[in-house]
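Here the complex is missing one protein chain, while the rest keep their positions.
Take a look at chain A:
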Amino acid sequence: MGAIPTAIADSDQQPTDAEPPVLEARGIVKRFGHVEALRGADFTVRRGEVVALIGDNGAGKSTLIKTLSGVHPPDEGEIRVGGRPVQFSTPVDARRAGVETVYQDLAVADDLSVAANLYLGREILRSGPLGRLGLLDKRAMRQGAAAALDELGVRIPRVTTPIVMLSGGQRQCVAVARAIIWATNVVILDEPTAALGVVQTGRVLDVVRRARDAGMSVVLVSHNMPQVLEIADRVEVLRLGRRAAQLRADEVTTDDLVAAMTGSTNVDRDER
């Protein structure tokens, strides 16, 4: 891949930003049979910002998210993490690159405890030969889970509680916290509050803010325009499988967002 040193590839039009975007998609094409879900989509996430990804139904949001999280490898185009091209063939690849995703509905294993969920797939094993046999260090995981949740301000009774006994908001907080704890670059949240009430939504958004304040980048997929403007720093609009606009959240209204989504205007105020 990188065999030929290309001078052409360096002609990026990014002179102002010293640091390359933490996550970037360029010209992503994804087809499902005859349907072209993404037709050269671009997407940019910078360090320490909350980016909302919005778009009408069928605009390709979910597909783009799945591409960025390794669920659907793109047919064409390039994904870069911290400026370096990467190949996401599986969700594990994305996670190794520090990109964690919370999916709308399949976030947690209900029968497992909060601590077990936070460490799922990354269990702490006992040290020594017992660990090599796969023996879990449950205490270390309980303590680690409690400390991490505490730091993010997630309120749950105990880390030993099975997820099934938590409220919807608590479950979602655990799922979001899990992604934040392990992500080193970006957390992608697909409609994290779609099924939640007002108070519970507030809790989830608090967790997101705390993560952002700690330097994490967050991608938020949402249909809720007031919420997008409340929490996001920037908004990227997807329409018909392409990026239709990049907007600063503090410069626009919900009407602007809707207009950009439906295509009645094609503003791009973020262009430098």
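Simple rule for what comes next: a residue touches a chain if its C-beta (ideal position, glycine included) is under 8 Å from a C-beta of that chain, and two chains touch if they have at least 3 such contacts; residues count from 1.
Please note the rule applied: contacts and distances are computed from a predicted model.
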item	value
Missing subunit (named according to UniProt) among the choices "Twin-arginine translocation pathway signal", "Sarcosine oxidase, delta subunit family", "M48 family metalloprotease" or "Ribose transport system permease protein"	"Ribose transport system permease protein"
Residue among A:Leu125, A:Ala140 or A:Leu240 touching the omitted chain	A:Leu125
Residue touching the undisplayed chain, where the options are A:Val86, A:Leu135, A:Ala194 or A:Leu240	A:Leu135
From A:Glu76, A:Asp111 or A:Asp255, residue that would touch the chain that is not displayed	A:Asp111
Hidden-chain contact residue, picked from the options A:Leu149, A:Leu189, A:Leu205 or A:Leu247	A:Leu149
Interface residues of chain A (partner: the chain not displayed)	71, 91-92, 95, 101, 103, 106-112, 116, 120-123, 125, 133-136, 138, 146, 149-158, 160-162, 164-168, 171
